[in-house]
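Written below as structure tokens is the structure these notes are about.
Of the protein chains in this complex, one is absent; all others appear in place.
Labels run A, B and C following the written order; every chain starts at residue 1.
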Amino acid sequence: MIVVMRPGASETEIDGVKKLIKELGLKDQVIVGTDLTVVAAIGDERLKDCAVMEQAPGVSKVMRVLAPYKMAAIETTGNQRTVVKLSETCVFGGKQVPVIAGPCSVEGEQEIMEAARQVKASGAHALRGGAFKPRTNPYAFQGFGEDGLKMLAAAREETGLPIVTEVLTPSDVELVSEYADCLQIGTRNSQNFKLLEACGKQPKPVLYKRGMSMTIDEYLQAAEYILAEGNPNVILCERGIRTFEDHTRNTLSLSAVPELQTRSHLPIIIDPSHGTGHARLVPSMAKAAVAAGADGLAIEVHQDPKHAMTDGAQSITPDQMDGLMVNLQRVAEAVDRECIPVEQMLGQV
Amino acid sequence: MIVVMRPGASETEIDGVKKLIKELGLKDQVIVGTDLTVVAAIGDERLKDCAVMEQAPGVSKVMRVLAPYKMAAIETTGNQRTVVKLSETCVFGGKQVPVIAGPCSVEGEQEIMEAARQVKASGAHALRGGAFKPRTNPYAFQGFGEDGLKMLAAAREETGLPIVTEVLTPSDVELVSEYADCLQIGTRNSQNFKLLEACGKQPKPVLYKRGMSMTIDEYLQAAEYILAEGNPNVILCERGIRTFEDHTRNTLSLSAVPELQTRSHLPIIIDPSHGTGHARLVPSMAKAAVAAGADGLAIEVHQDPKHAMTDGAQSITPDQMDGLMVNLQRVAEAVDRECIPVEQMLGQV
Amino acid sequence: MIVVMRPGASETEIDGVKKLIKELGLKDQVIVGTDLTVVAAIGDERLKDCAVMEQAPGVSKVMRVLAPYKMAAIETTGNQRTVVKLSETCVFGGKQVPVIAGPCSVEGEQEIMEAARQVKASGAHALRGGAFKPRTNPYAFQGFGEDGLKMLAAAREETGLPIVTEVLTPSDVELVSEYADCLQIGTRNSQNFKLLEACGKQPKPVLYKRGMSMTIDEYLQAAEYILAEGNPNVILCERGIRTFEDHTRNTLSLSAVPELQTRSHLPIIIDPSHGTGHARLVPSMAKAAVAAGADGLAIEVHQDPKHAMTDGAQSITPDQMDGLMVNLQRVAEAVDRECIPVEQMLGQV
Partner (left out) sequence: MIVVMRPGASETEIDGVKKLIKELGLKDQVIVGTDLTVVAAIGDERLKDCAVMEQAPGVSKVMRVLAPYKMAAIETTGNQRTVVKLSETCVFGGKQVPVIAGPCSVEGEQEIMEAARQVKASGAHALRGGAFKPRTNPYAFQGFGEDGLKMLAAAREETGLPIVTEVLTPSDVELVSEYADCLQIGTRNSQNFKLLEACGKQPKPVLYKRGMSMTIDEYLQAAEYILAEGNPNVILCERGIRTFEDHTRNTLSLSAVPELQTRSHLPIIIDPSHGTGHARLVPSMAKAAVAAGADGLAIEVHQDPKHAMTDGAQSITPDQMDGLMVNLQRVAEAVDRECIPVEQMLGQV
């Protein structure tokens, strides 16, 4: 931590800062500049509330030196990338770029079964579908709950695709964990720390979406809630942030891919459906994500988007998905990755 | 809902939109413009997923006409403002502008007792203090839990001030509701809908903070989760949004006060501590909030901010609080409101 | 400047950074921490491109210590506040809080004369009105140009109010400077550095609006373009920033007032009209601005906002202005400032 003093700060003020630094269990080192004095605090500041130093007389500002996360940091694994496996043909963090596809919500037994068959035929590697839905509007469809989980399990039975589904609250974690191959924590719960903890205590991998107003530091720090409980299988998912830009539902900055890969060992995937909010923009951004080096994709697909119960505007059709998968494979190869359709992988296994 | 067609949209495309509108249970009305055609959908669109219309061929964009909330809307009460009462001397939504004050966290039995006495002496009308803390960092102090609630209750016993404290997860709602006079839902849980529902089912008033990337529409829509469960005693609290601006922790736009008062019957208070993140900016913004017409304030006060366990940088001292309360009373009078110190009110009661 | 090295950076890498620091004409000081090493660069970094240090091997990040402005900094005047005088009764930076009022555009000779009389009757201290208009739309009304300046001058002649009007491009500066008492640089030209320089070279005070995506640092740094050319009479004007918030045209954070007053000696005024974009929000935000300590206000007033040629949605009527001025005076007194109506001041002079 670096404490910048005001120009003309007195010796007494500098001594006050040195005392506070010692109280925090850190060591101080004073740097006398031409315009002002700076006091460096040496030691592990990650658990300290550095900002409090602002309240000491004569202090102008305080700057952190260490990123505030530990287990998520790439140094922790000696630059080894974490590999998260949902099934033999759906592994995140390696050369292959798996695609999770399916409808926003599980809309019925037949619907999800049909969706599973279609996304498999397109080449996708996992099936998504919400049984518990966090709806902005309290009067809107909230999902089928446990029945939805059963429908997903039946679709997995039939297609072999692992299933990814959202969990909304700690008391549902055990239930969802029984059925799902991967638990999703959505953007609205990105700082629901009790939920993160609960997901850290169960054995299934966690797909943890970035909050729409979280910085990268806050995101990795919150991911520690899962890691710190003993679950190392965390997949990060960028789905766009909230900005003034209104032609998209969210603003999807793909620079988060190389940035997160530099800072953390966890795989990072992209959700171009929520990231744009419009089906017409999804294929371009999916291809761009793979070109940027993403470790996977999560894409909303619906047989009949106009009649989807949720998120229809951003769902592409199975036909569009077929075409997109062909293109993703080409782009993956152009950047020395692979996006081999699941059926073809199964032929190889 | 207004569906704007692309220039040159065909009759078939317009018919497709009309059909979709009918399927939603709405009535269509076509408006033929000079450059393009628009189809209006007549009926209650609030529960409909209007965006899905985008997927119909020939559609350029879709615009909602009705705000997506109902019970929170000012029309619902016939423009009558809701009054929420924490105690005889702490009533939100009337002429008086009550001030909730206290430390970010309950830091010990003596500490909170001392804090309660001080904020009462300053003139504040309720005591705040966190027993359950949502911390960005998993390794940071997480609060005393139920013991913290007991310390708050003891402080209320002694001072008579009602207590406001945060609840983090549905399974704690019953417990917190037993002790607190008002449950706080924090910004990180602003779209934790399961928590909102749980707070809607218990009898105590709820102080519901806006999420840092929520629009006003989303905020009122989420407030409905509480209202719809039968709890009408909701206090809205603006605490700043996240923007590119970095001289403050959040960007506190006081225009939310007149805007929310125009749209909703619920009282709206301001939290200048989180809204700025720096103690030095709190007094100016507190006074500005009252001048803008806020129905109350929530202010972090700490005996020794440099040593606060949480949020020290934004906590003012009891001395500063004394001075601020005098100024708030003057500003309140200048805008035909009142901010009478609690002791003086008790003398009057 | 503080250069943070990566964990495990080598001696050679640290030496490379030290060399670069020396090349910049600065002195290095190494701080060996528990987790990583930091190199401080001592000397005046304000004219240096610190970010370039990022490109040196082993560097994790670079942090500036000194704010990048000089003449605008409060230290430069020894904490003395700059006072900018447009007329005897319109002085910014003292106890009085002057109000600049008038229509967005000069719409005609009679119109601006009538407007001048009305705002003077309301108590305002200066007349605003655009003769050159920066319009988002190229086909929209662009102002009357020099004729507009003449109409403004006639209105000053009649009422005695000083006039504030915008200048769009360097080649118009001389012309506008001949007529106006204060040149306005609008938000769209906030980083039109050639225009800032040109305004720095002429003798009239400059009302310099913040850009809608400028940080406070960038704002004060750009203000230096005017100051550095020899014109010390700069009035800062916060008019809102661009954020995701869409219930207002811009997001007006009044915390800029105490923040700018802490950092700079220049007076800072608020424009609640552009800051909100809606006439219904202007009075609340104007009162809040004064309570926050603003040194002045700029408010759009129009006889018939529904028929205003520009910015009608955010213009209040003369009647509303009358009422607002009474309230502003009350709020000003509540925070130990003054907002005495101009006629009354003239009586006193």
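Things worth noting here:
One rule holds for everything that comes next: a residue touches a chain if its C-beta (ideal position, glycine included) is under 8 Å from a C-beta of that chain, and two chains touch if they have at least 3 such contacts.
Quick caveat: nothing in here was measured; it's all calculated off a predicted structure.
The chain not shown here is in contact, across the full complex, with A, B, C.
Within the complete assembly, A:251 is the residue of A:77, A:171 or A:251 that touches the hidden chain.
Across the entire complex, the residue among C:134, C:160 or C:232 in touch with the chain not shown is C:134.
Remark: the omitted chain is touched by one listed residue; of B:12, B:34 or B:110 this is B:34.
Screening C:56, C:124, C:182 or C:260 for touch with the missing chain picks out C:56.
For chain C, the list of residues touching the undisplayed chain reads 20, 23, 46-47, 49, 51-56, 68, 70, 134-140, 168-171, 188-189, 191-195, 197, 211-213, 218, 221-222, 224-225, 228, 241-242, 277-279, 305-313, 315.
Looking at chain B, the residues touching the absent chain are 2, 4, 7-8, 29, 31-36, 38, 40, 42-44, 63, 65-66, 75, 242-244, 246.
Although one chain is not drawn, its touching partners on chain A can still be listed: residues 213, 215-216, 241, 243-248, 251-259, 262, 275-276, 280-281, 284-285, 287-293, 327, 330-331, 333-335.
Here is the rule we go by: only the chains that are shown with their structure count from here on.
Our note on geometry: chain A versus chain B, Cα centroid distance of 27 Å, whole angstroms. Centroid to centroid, with C-alpha atoms defining each point, chain A and chain C lie 39 Å apart. Distance between chain centres (mean CA atoms), chain B to chain C: 31 Å. Counting partner chains per residue, chain C has residues 243-244, 246 touching two or more of them.
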